[in-house]
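Okay, structure first, notes after.
For this depiction, one protein chain was excluded, whereas all remaining protein chains were kept in their positions.
Lettered A and B in written order, each chain numbered from 1.
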Amino acid sequence: MKEAHHDEGHGHEEGHGHGTKYKFGMVIDLDKCTGCGACMVACMAENNIPFRKEDTNNRLTQNFWMRVYKISNGLPFPDTEISYIPRPCQHCEGHGHHAATPCVSVCPATATDYSEETGIVSQIYTRCFGCRYCMAACPYHVRVFNWWDARWPKGMEKYLNPDVSPRMRGVVEKCSFCFHRFQRARNKAYAEGRRELREDEYQTACTQACPAGAITFGDLQNPEHKVHKLKDSPYAFRLLEKLGTNPKVYYLSQRDWVRKAADVYMGEEGKDVFPG
Amino acid sequence: MKLGRRTFIELAVGFAAGAGAGFMATPVNWKLMDDMAIWTQNWPWVPVPDRGAVTQADTICKLCPGGCGITVRKVEDRATKIEGRVGYPVNDGGICVLGTAGLQLLYGPWRVPAPMKRVGKRGAGKWEKISWEAAIGEVVGKLGDLRNNGQAHKVACVLGSDQGTVAQLFDRFLSSYGSPNFICTTSSEDTYELATGLMEGVAASRAYDLEGADFILSFGCGLIEGWGSPVRVIQAHSIWRSGNANERATVVQIEPRLSNTAGKADQWIAINPGTEGALALGLAHVIIKESLYDSNFIEKHAFGFENCAFAGKTCMGFKELVLNEYNPDAVSKITGIPGSKIVSLALAFAKAKHPLAVWGRGKGTTSGSLYECMAVHALNALVGNINKRGGVSARPQLATRQWPEVPQDNVAIAGNRMPRVDGAGSGQYPLTRYLPDRLPQIINGQNGGAIEALLVHEADPYYTTLDSAAVAEAFDRIPFVVSFSTYFDETANQADLILPNHHYLERWEDCPTPVGLRNPVLALLRPAVSPQFNTRHVGDVIMEIGRDLGGSMSEAFAWESYEALLEETMGDKWDTLQETGYVEEKGYEPPAWGKAFQTASRKFEFYVTAFDQAGMKMKEDQDYLPHYEPLEPEGDPAAYPLTLIPTELMRLADGAVGNPPFCIKTLEETELKGDELFVEVNPKTAGDHGLSEGQPAILETPRGKAQVLVHLFEGIMPGVVGIPKGLGHQAYDDYLAGKGVNANSLMGVVEDPVSGLCATWGIRAKLTRA
Partner (left out) sequence: MSAEEEKDQTVAAGEQEEASEEQAEEHAQGEAKGEPVEPGTWRFLIPLAAFFVGFVSHFVVGWVALPVLLYAEKEQPIDFNHQLHVEELGECEGCHYFREDGSFSGVPKLDNCLECHEEAMGENPEEAKFVAEYVEPGKEIPWLIYSRQPVCVFFSHAAHVNMAEIECLICHGSMGDSKHTRPYQYNRLTKYSRDIWGWNIAGMAESGWERLNRDDLAEAGDLEPARMKMDDCAECHEGHKGKGYRDACFVCHK
């Protein structure tokens, strides 16, 4: 496992006039994750993600913000092992210069941006014109393109969440860490005359839904938040850490092969990792 | 002046330039450009969800027997999200993949919008909307005729469960009408209840204290794949996976395929399918031989462990049977597990602080073998964890108010005396309450006339019963089928009338303790949204049908409405239920060993004396004891060299409710691709049969044939083929129908010799290149 860049980019604690700065992130315990898929469906329900009957299991056209990948250690029967990796947007911070977030640096329309207040990578649908550079740039395949206008079977549009705008054809979308929930929580705080949010006030839909409690969400730089400690676990790792994207989604696993599978190994490098 | 060409051009160009300049001197051009940009962002067909006040409504999810508490987030009168209810005793905030997608079922096109009368051929999906009066009138007319013609006992109800007031209403309806044929679909719960009844003498549901166990030995249970109350078990799994290496519980999964549960387990032991019972006895052998059993429990509270006197003779005890028959070598031959592994597993299990053996294949949807269940239960008894922390107990339900006795006229009394059509409770199977899986065979065997009218509620027997071809034939032989389904499911599709029930988010109903839960909980479904369609509560409908049939039947349903009945039945719990949605018996402790067992010996019986009481004549001593009796899968191994086993997936609902689009979307691309389903095959087996990844193949069993795609998976035992359950629907709509193959159509019913319940665990099959 490569050494995690835990300490990078922590120098932004001072306020910008609105008082609070956050760096929201996630720690996902892969030993607890059962691959049940509740996070995926909770995300789809929360974020008005469309579905089409033609898209069943078509990786090219399916729309997922949170996707659970199944991986295997590649050993033959009966030594085979499997694990699941839930993959939301990794909300890469990059190093130093913020434009190092891979998608942000290539967007010609400033439709996607890195928020210094929350550490969340935004996506503005009405601003996006669908060039899909960001999709090419993202090493995690978190971005999806709307090849069609979203259509809901008659009557089903009733369950749509007004906090998230349904997207039109021709734009890119992705996980927002349920930013609208942050907005709602902040709204409530404002109405009560507060600026600070408590840890439990802002949780993403997937975190809330996970029956295994495998997902922990919070402010990575707030020592009182659970993620702050979890991310420093010796079993913590991030995906494709080599690339230096500095993501804010951490994973935990006590299984060596799972931790190793999180990075891409070429040729000789991979020999010890995947003996199969 | 004549308008020459030149002049014309001069004028035109001048005017155009002037117009342009004039226009440019106004703000309208910029405004129009801006408006046009905005226009492209607001296509009229992209819906704009209305904003409004956000409220929460707490109720109970009814999509599976798990009984999770849910919180429905609403925007004005629209339900926009289902979340797990925080603090609820079953699932404390967690929710499963199906429960989250519940709103797609509420608002989806698969809802039955009004009472429907079939106009085309059965299954053609041609319906006519009729009024409730007309629909109820039709049912009353038909049932009235049957009753008058002395055929009351040929009416049957099939339900998904016999718990709660709605099921009781159906039961009451049949009792007052004059039919013994109240039938519920069965699951591993039924077999476990039977085993508990036989070995402990109590009629109660089994409950596992999963959270308190530290060594979980699972005999093929899909612990994190929808087994038991799914969210609760997944939460227990997370407790097992918490803390450092010393604090973590050990999970051992025994099954032929690397399921998610096996994948997460500390140890996965691949076993020859169908031989789990032998392994349990093999483990018992080691535990007894090494004297690692709980001697206090065995000596003071168990009967039939040692050889014992019963019915005037000395009978062989469990100990002797196990020591003689199930040594590791013998068991190794049956199960394919090395003897040394059996020994080490038995030692680890017996030496753990809170060992727990759990039983029920997959999600527990198939009833399974009684002796196998008894063998696993005996294992728990050996380590003394009956009614203990981290053990297994028999859990009663919270008491509700009894209803007045059912008034019965002569027709009712005569009808109720007739034997049940499924043969349960008498003759060959005196111990069993319901045997729905036998119905197709019986109906087809009698060439019609066995059942004249069938009422179906919250069950989809047309889809879930094994051997779909026989089921279809049986339905053809039932002249009148009424469905109370909320959705256009398979059975509703085959019905003559659909009297749609409210969706579970639209209605009041009680919900007894969910399967497997240790503490008794009584919960209440409270409507989160108003009815979206012209539906009616099935409780009200069945009472109205009863009243309209007249005579003593009107007296049987004297309640004003279902809500009134519910309030009366809940008695003193009603106020709490209405306010908080549930009542939990928090400090519940199962009875101590001295008082726990109601068997003839007042002890835990390894040697089951109740068989004789029930009038069952067992041939040999071992028939009274948990033992291994192989249930051979159907088919000639020479013609069908492989073994097909069903696999159950968390993301794929395979019961009475079809998988909603969101859940279908989450299936792996190695499970379903477009409309084609994958079967899992070990690469070695695939090589032997000339198959490769993604290749179309024909899967054939003695019961059916289907085209599938091949997925090579190292995690499945060579010689075994895994097929996911829950696909191949014909009903619902395009999002589900026509995708994949119904695994039930490829398998037949193998009856358990003692209970008569369906004990099918697989079938012989062959796989050839398409």
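The working rule: contacts are C-beta pairs under 8 Å (C-beta built on N, C-alpha and C of every residue); 3 or more make two chains touch, one makes a residue touch a chain.
Remember, predicted model here, so these are calculated numbers, not experimental data.
Colleague: Out of B:27, B:312, B:404 or B:587, which residue would touch the omitted chain in the full complex?
Modeller: B:27
Colleague: Which subunit B residues touch the hidden chain?
Modeller: 2, 4-7, 10-23, 25-29, 31-32, 35-36, 38-39, 41-42, 48-49, 51, 53-54
Colleague: Could you please point out the subunit A residues that touch the chain left off the display?
Modeller: 16-17, 98, 110-111, 113-118, 120, 122, 124-127, 162-166, 176, 179-180, 183-184, 186-193, 195
The criterion applied here is as follows: only the chains that are shown with their structure count from here on.
Colleague: For the complex, give me every residue of subunit B touching subunit A.
Modeller: On the subunit B side, the touching residues are 41, 43, 45-52, 75, 78-84, 91, 93-97, 99-101, 103-104, 106-109, 111, 224-225, 230-231, 234-235, 237-238, 241-242, 245, 258, 260, 263-264, 268, 270, 532, 650-651, 661-669, 671-675, 682-684, 714-718, 733-735, 739.
Colleague: Touching residues of subunit A toward subunit B in the complex: what are they?
Modeller: For subunit A paired with subunit B, touching residues are 29, 31-32, 34-38, 40-42, 44-46, 48, 51, 53, 55-59, 62, 64, 68, 70, 72, 74-78, 80-84, 126, 149-162, 165-169, 205, 208-214, 254.
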